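The structure appears right after this line, and notes come after that.
As you look at this complex, bear in mind that one protein chain is not there, while each of the others sits in place.
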Amino acid sequence: MATKRIGILTGGGDVPGLNGVIKGVTYRAHEMGYEVVGIRRGWEGLTHLKPGSTEDEKYLIPLNRDNTRTIDRTGGTWLHSSRTNPRKMKKSALPPTLDRVKAESMKVGEDRYDITPIVLDNIATLGLDYIVPIGGDDTLSYSRSLHDAGMHIIAVPKTMDNDVQGTEYCIGFSTAITRARAAIDRQRSTIGSHERVGVFRIFGRDAGFTALYTAFATMTRCVIPEFRYDVGHLAELLATDHAENSSHYAIVITSEGAIWEGGEIKEVGEADAFGHRHKANVAELLASEIKGRTGLDTIHSDLTYDLRAGEPDTVDVFVSKAFANIAVELIAGGQRGRMLAIRDGRYGHSRLPSQEDTAVSVDTSMYDVEQLRPRYDGLMGRPLMLGHSVDSMSSPFSG
Amino acid sequence: MATKRIGILTGGGDVPGLNGVIKGVTYRAHEMGYEVVGIRRGWEGLTHLKPGSTEDEKYLIPLNRDNTRTIDRTGGTWLHSSRTNPRKMKKSALPPTLDRVKAESMKVGEDRYDITPIVLDNIATLGLDYIVPIGGDDTLSYSRSLHDAGMHIIAVPKTMDNDVQGTEYCIGFSTAITRARAAIDRQRSTIGSHERVGVFRIFGRDAGFTALYTAFATMTRCVIPEFRYDVGHLAELLATDHAENSSHYAIVITSEGAIWEGGEIKEVGEADAFGHRHKANVAELLASEIKGRTGLDTIHSDLTYDLRAGEPDTVDVFVSKAFANIAVELIAGGQRGRMLAIRDGRYGHSRLPSQEDTAVSVDTSMYDVEQLRPRYDGLMGRPLMLGHSVDSMSSPFSG
Amino acid sequence: MATKRIGILTGGGDVPGLNGVIKGVTYRAHEMGYEVVGIRRGWEGLTHLKPGSTEDEKYLIPLNRDNTRTIDRTGGTWLHSSRTNPRKMKKSALPPTLDRVKAESMKVGEDRYDITPIVLDNIATLGLDYIVPIGGDDTLSYSRSLHDAGMHIIAVPKTMDNDVQGTEYCIGFSTAITRARAAIDRQRSTIGSHERVGVFRIFGRDAGFTALYTAFATMTRCVIPEFRYDVGHLAELLATDHAENSSHYAIVITSEGAIWEGGEIKEVGEADAFGHRHKANVAELLASEIKGRTGLDTIHSDLTYDLRAGEPDTVDVFVSKAFANIAVELIAGGQRGRMLAIRDGRYGHSRLPSQEDTAVSVDTSMYDVEQLRPRYDGLMGRPLMLGHSVDSMSSPFSG
Partner (left out) sequence: MATKRIGILTGGGDVPGLNGVIKGVTYRAHEMGYEVVGIRRGWEGLTHLKPGSTEDEKYLIPLNRDNTRTIDRTGGTWLHSSRTNPRKMKKSALPPTLDRVKAESMKVGEDRYDITPIVLDNIATLGLDYIVPIGGDDTLSYSRSLHDAGMHIIAVPKTMDNDVQGTEYCIGFSTAITRARAAIDRQRSTIGSHERVGVFRIFGRDAGFTALYTAFATMTRCVIPEFRYDVGHLAELLATDHAENSSHYAIVITSEGAIWEGGEIKEVGEADAFGHRHKANVAELLASEIKGRTGLDTIHSDLTYDLRAGEPDTVDVFVSKAFANIAVELIAGGQRGRMLAIRDGRYGHSRLPSQEDTAVSVDTSMYDVEQLRPRYDGLMGRPLMLGHSVDSMSSPFSG
């Protein structure tokens, strides 16, 4: 068996579990006699690499058992990350080493450059046989472009929102709920001591899975981006919860992207010296609405970066190590263009997501639009970690 | 729809998540207009209940939203538990209210009484339409006897060992690994600071799943009851780990029931005043062997009751609430003789375990008998939480 | 020794440790043969009590070993709390049972009523020999009024800000730092993975102790209400930290009340339907300033209610139990008008705070106004938990 040279990178927002994948791929690949190169700062590592260099320390680090031994005990990504998308670069973000004339040949729109040729050059320089990108929709759909250009890709899905098509689970989702649940359960005592309504805001502009399943676990109300709601009705439900709870408090979780009918998240205040205006905080606005409508004291609490912080929980430890090992087996088997996945509750793989795939979203089989809370009925047949199941028989992700 | 009266009880060792099932069943049943009676101290509640009483506070508590509202935030079982098996009672354990003559009619062996008739009397007195027993093999296989006697049973599997037939997951398994992993990761600093070999002992007389998957998560060696091993070989592997680790330490996990070839867990010391002799601690013996063979400093650390302590982790929160809700739906649908289960990675149900079913055990597809560690290859097709999968097509648990 | 009847209440914001005081007083008092009555919802329990009632369950609960046994394992206050100050009631907040004419006789200013006579009546009805109020400046200075009116008071200081005069330590301070430190250390991985500047906001409108000593523990920059600062200078310091840190990130903690020179926390946006306008979040504004000045990516994270949530840490467990037991000993000894305290690093007591006492604040011996961080020099002679020491020789709190 010939040796192989694998590049690995992390793109987009970090989640606990990324380092487990990096370590797992490194350990398993070394057992098989493969080399692993860490590419730093996501796709930026392949756009901004010093041209022709195989030793640019800013963007490259050879990975081995010794330098990855302890990384899986902490969150974040040891390779660092960026949101660079080589297909949609702004002029101001182009690599400084890029020739201006060459750059203009890659212009694909108003202040928009597709510098994939640079990425392919760098991959060639580095002699990579495979790339293992770890990321969400953006990172993975760019890897699809490289796949289309002939590059060998085995991808790993991660996102706190659990909304990538083709898999029932993305790394980071369980830990996000673990953190959110801990924070909400801790804050019950202060909310109850003052007989308040607590409004918790959770990351999630478009998908409500994290808010929904945190609410499932904590048995609280929640509002999510997929469904506009009647804020008066929510206020009534919370007032009833408050009255019926023997400790006289109530809790609602709002995704940052959840808006009530007639509501709007405005930019507020004057622009600062740098031209930025601030977005109102949806939890603060909602807390104010609830107070106004019910007369109850309210507080709002933001659960944001903490949900992607700290060590991975047991699910993310298991999944990150399993995905890593299966990824190397897929590489050994010569497969390409595949994304690791949980399908039918089991470890498997799907085709790479493409830009055309829409993200998964919550539907009414999971969310009770009357009660503004998760549904607890009809769970039979759901995967262990709940949410949608990916049917291996009929899905476009098979084959 | 006529109302129903549901009895719920917990038997055997407690695990985090039991209270989530109790609360979940109570909440959902009340939504459906059913009554729920908590039976205290496992099957003892149905053997020792004051005859004819429906209000014996020692053994009965009506459950409602108010008294179960906060119980799911802690481990243990709010209903308390016992290891009482009504089919195998010793004379000394018979209910004091039981008539001696009547008792002798139930004698089934040398100091062994099957007082199932008492249990059935008490069920009749309480007017229970359904019993929801939550437990492991012992508790559930007794419920099978009641099922055979015509009682309506919907059972919920729990056990830290994850070794109940017919389900890929039992409540408590993930939390046990969460606790074990946390303890081992915490103790790495002290083991490393002194350049030691750390030997961790984990509950598990017959099944090695908890030790195995803790080792998987922490990437350490492990020895388990299913496979006798060569202690000299283990010592060599650990000495190599110790030498190659840049912080100069090594870790091995031993199930309490794992013995090396030629090894034996003796009773040690003289009997105490009450006639008890003490079993040697396998971790202590193994640590001593390793020290003797390698010259390395060793410590041994017991991870026992802590693995079943504290609040449930996210998996056990999800599974306990899902099992509870599906259980009530099965009751509403008139099903009987079923055990909640994860099958093919999804929520479903199986037939009740019987006494003839053998517990599940670790096989060589999961455990590397050469390296004395979990296998990281061949994970494709495994359930999310690893271990065996229950094939819905061919299993005797279907139908 | 005649028996005594002790009333206990908690006022103002809750902190972990309050329940430890309630339990500790109850246990110790019962050992001494005293009765303990829990007064619910702070001073509101003594203003809104049903006139003449000794059994108003909304506001009274007899305390004993059984009902306080487990309360010290969680945060919050089992007696609930309010911000009611009987000396400064608004008309709309007056007890509904209060006669209008009588009320007018207690008017002391524009929409301001001092209903201390009602409080004294209720104390008489309840037959209380002693009141043990647990609270911060507001709660305790009202107890001083009762003391001046002849009531026997032994008070216990609590506040996350640690700014009560006459004691080196207030219950809740250590736990707040424990929580803040944990959150910041968890979030380092996400801040570092994206090479950002993290801005953490911590409760504290007037006193910067919590921000300061969290910064001390985490070795980060901080800005506090006591000192206006040059935001350009802060941006430069953070840019340097960011450049010199091998993981390329930097952290600053801001008290919610810390403003830079020329800065202002405006109300932003239009008034909502209830007439409220929202205050800008100082961390968001500061993050924006730093981004504008340095070009570095920034995030802001709020550490607010979480700091008063969850179980008490070891310091707050020790102090709450010790204060409780000494409080009962002071009662047994017939002392009155005293507040429990740490003085010279030891358990002791001071006179009750009065409205004239100014809160303690951070000075330049603790805070480095050049480096915008805590001082690490000159710690000799400070109390174990740092901050000011209360000199038993010269303080007005002695005697």
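Lettered A, B and C in written order, each chain numbered from 1.
Here is the rule we go by: contacts are C-beta pairs under 8 Å (C-beta built on N, C-alpha and C of every residue); 3 or more make two chains touch, one makes a residue touch a chain.
Remember, it's a predicted structure, so these values are computed and weren't measured experimentally.
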Displayed chains contacting the withheld chain: B, C
Residue among C:I177, C:A207, C:V252 or C:A309 that touches the chain left out of view: C:I177
Sole residue of B:H80, B:K107, B:R228 or B:R336 that reaches the chain not shown, by the stated touch rule: B:H80
Contact partner of the left-out chain, one of C:L9, C:M106, C:A183 or C:I326: C:I326
Absent-chain contact - pick from B:G192, B:G208, B:P225 or B:G348: B:G192
For subunit B, residues in touch with the removed chain: 10, 13-14, 16, 74-77, 80-82, 183, 186-195, 266, 268-269, 272-274, 276, 278, 280-281, 284-285, 288-289, 291-292, 299, 301-302, 304-306, 308-310
In subunit C, positions touching the absent partner: 24, 27-28, 65-66, 69, 72-73, 169, 174, 177-178, 181, 185, 213, 216-217, 219, 244-246, 311, 313-315, 317-319, 321-322, 325-326, 329, 342, 344-348, 376-377, 379-386, 389
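What we mean here is this: only the chains that are shown with their structure count from here on.
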Numbering shared by both copies at the subunit C-subunit A contact, with half separating same from different: same
Farthest chain (mean CA position) relative to subunit B: C
Separation of mean Cα positions, subunit C and subunit B [Å, integer]: 44
Inter-chain centre distance, subunit A versus subunit C - centres from mean C-alpha coordinates, in Å: 38
Multi-chain contact residues (two or more partners), subunit B: none
